[in-house]
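Heads up, one of the protein chains got dropped from this complex, but the rest are sitting where they should.
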Amino acid sequence: MSETRHIQPAAAQHSWRRFKSGAMAGLLFVCALLVMAPLFLVLYFLIREGASALDWNFFTQLPKPTGEAGGGMANAIVGTLVMLAMAAVIGVPLGVMGGIYLAEYGSDRANDWIRFTADVLNGIPSIVWGMVVYVLLVVPFKTFSAYAGGVALGLMMVPLVMRTTEEVLILVPQGYREAGLALGIARWKIITVIVVKTALKGIVTGVLVAMARVAGETAPLLFTALGNNFWSHRLSEPISALPLQIFTYAISPYDDWHRQAWAGALVLMAVILILNVSVRILSRGRKFK
Amino acid sequence: MASPSGDPASRVATKAPPSSGARWPDISFRWLALLAALTTAALIVLVGWELYRGSRQAIAQFGLNFLGSSAWDPVTDKYGAWPFIYGTLVSSLIALVIAVPLGVAAALYLTEMAPLQLRQPIVTIIEMLAAVPSVIFGLWGIFVLIPWLRDHLFVWLKHTLGFLPLFQGPIYGVSMLAGGIIIAIMILPIITSVSREILRSVPDLQREAAYALGATHWEVIRIAVLSYARRGLFGAAVLGLGRALGETMAVTMVIGNRPVISASLFAPSYTLASVIANEFTEATTDMYLNALFELGLVLLVVTILVNIVAQLMLRTLSGGASGKVN
Partner (left out) sequence: MADPIQANPISTRSPVTAPAVAPQAPAAPGVAPLEVAFAIKGFSLWYGANQALYNVAIDIPARSVTAIIGPSGCGKSTFLRALNRMHELTPGTRIAGDLRLFGEDLYAPGIDPTVVRRRVGMVFQKSNPFPTMSIAENVLVGLRLNGVNDRVFLRERLEQALRMAALWDEVKDHLSRPGISLSGGQQQRLCIARALAVQPEVLLMDEPCSSLDPLATAKIEELINDLRSSYTVIIVTHNMQQAARCSNRTAFFYLGKLVEYDQTRTIFMNPSNPQTEAYVSGRFG
């Protein structure tokens, strides 16, 4: 006892250390607030500026030429949905199958490489995707198109879906695979019917998060979908998308268009937040024993 | 003892199902999965190849001078990448200077200090911030951030730090500094969440050992946590850099888009991604388009290298905790 007392620091120094610790704690707290602040600032202005410009016409009408008030982004909303659907058609099978390979097959070393490439791929700037798909689909067919936009978004989804699929498949206990094998069931049926089904919620979650992510992408659409102020009648025509329209309007000099841009941003943000929140609720029940 | 060669029924059983025939769905499923997994590598090669193909003329024409030249003149068809490389590097650097301390501090608060019931909500909020599209940050940047910067922060900076060349010159609002700030906001979530993963992987034993020496809370963080996690946090910063370099829309909307190199952070600038976004569909000559492709190639190579470095740093440290965050 007496020995410990000897090495107690002097009281003054001790309280200075305590004070410093408390001050740093406060500072860290302030930093955490600062990190969160932009979300609230953005949401606040989206609602303040966007809500007033939002009406029924916004969802049902085409953009009006400059100078005319009103109009909407109906074509952009539909365009976004169309291209998201096409993106899912490309991104989900490739991503899920790749995730299955990483989780169920392959040697640790080879899979480490594949994971590595997926992560690197995920870091490629989205504008680059636009350029590549431009060369692959716009130049040969001599037209900007919904196809090109969908492909660009779909390719961006592949690494996202692949990694989340792998992560949830790994959580499925080995016992289920063994039980299936011991019943003499073929491996691919075990994977598709038992393992994937068990992890289905998690996979769907991953897909929805990936879709929410690409739904807000603008850069890959600039030279693929291009944008369109009217309805697109074919998928081989240029098509509008919500983020594209927001961009065009935001950098325009017209007040009417600025208000439309805010309204569009509010809608886009709401869709993305709803997707993200519902995914969180969905995945809350995800537990394997 | 020679077994009585089994009962007839069992013999039938093994022979009847086509042993090799039953395996082909299994084998083809495996191959399909492998092909899907390999699309990642194939896509990287494809992207690199297409950008190279698109920029071959420019590479042949300008060679390495392209990187160092400041010319950008579609009329005389002379192109150089330097102003864009400069703009990209400096804006990313500004972003890192702002975002890394803030992000790491927020991650420290989350793992070491925040009350347990607050942690999940904060994490959720940060994930939501990560979900905000670039174009919305850009819109907010144009109409909210830029006016505020122009009328308040920049004015104050000019007053207090105006002796530095960084904060001199006319204030337009759209500027290198505005670009850096908007990128900082956009990379905060990834830096925070990767840092958090890193900090969580610091063994509790480290902390307990420091506490046992009589250290205060902050001293524990400094001695045990930060020193242990230093390399991983550096990896988080590099990953943030990778994202910063490629940010397109929001930057394009606030940085001013003028290929000038100025000491002042109040001056407009231009980044690789922005110039591609703005001029790609307007490129009238082949050489113009080639030059833009070469800018894309430069951007791709740099981001891939930065990402590889980040992944390596994070991987060796925390066994694959990386890459989880979009």
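Just a few scattered comments:
Residue numbering begins at 1 within each chain, and the chains themselves are lettered A and B in the order written.
Note that contacts are C-beta pairs under 8 Å (C-beta built on N, C-alpha and C of every residue); 3 or more make two chains touch, one makes a residue touch a chain.
No experiment lies behind these values; they were computed from the predicted model shown.
From the options A:L62, A:L81 or A:I194, the residue with contact to the unseen chain in the full assembly is A:I194. Even with one chain removed from view, chain A keeps its contact list with that chain: residues 107, 173, 175-187, 189-190, 193-194, 197-198, 200, 288-289.
Following the convention adopted for this analysis, only the chains that are shown with their structure count from here on.
Here the spacing of chain A and chain B, counted between their Cα centres, is 14 Å.
If you check the complex, the residues on chain A that touch chain B are 9, 17-18, 20-21, 24-25, 27-29, 31-32, 34-36, 38-39, 41-42, 45-46, 49, 93-98, 100-102, 104-106, 111, 113-132, 134-136, 155, 158-160, 162-163, 167, 186-188, 191, 209, 212-213, 215-219, 222-223, 226, 243, 246-247, 250-251, 258, 261-262, 265, 268-269, 272-273, 276, 280.
Interface residues of chain B facing chain A in the complex, by the touch rule stated above, are 22-23, 25-26, 29-30, 32-41, 43-44, 46-47, 50-51, 53-54, 101-103, 105-106, 108-110, 112-114, 122, 124-129, 131-140, 142-144, 185, 188-189, 192, 214, 216-219, 221, 239, 242-243, 245-249, 253, 273, 276-277, 280-281, 292-293, 296, 299-300, 303-304, 306-308, 310-311, 315, 320, 322-324, 326.
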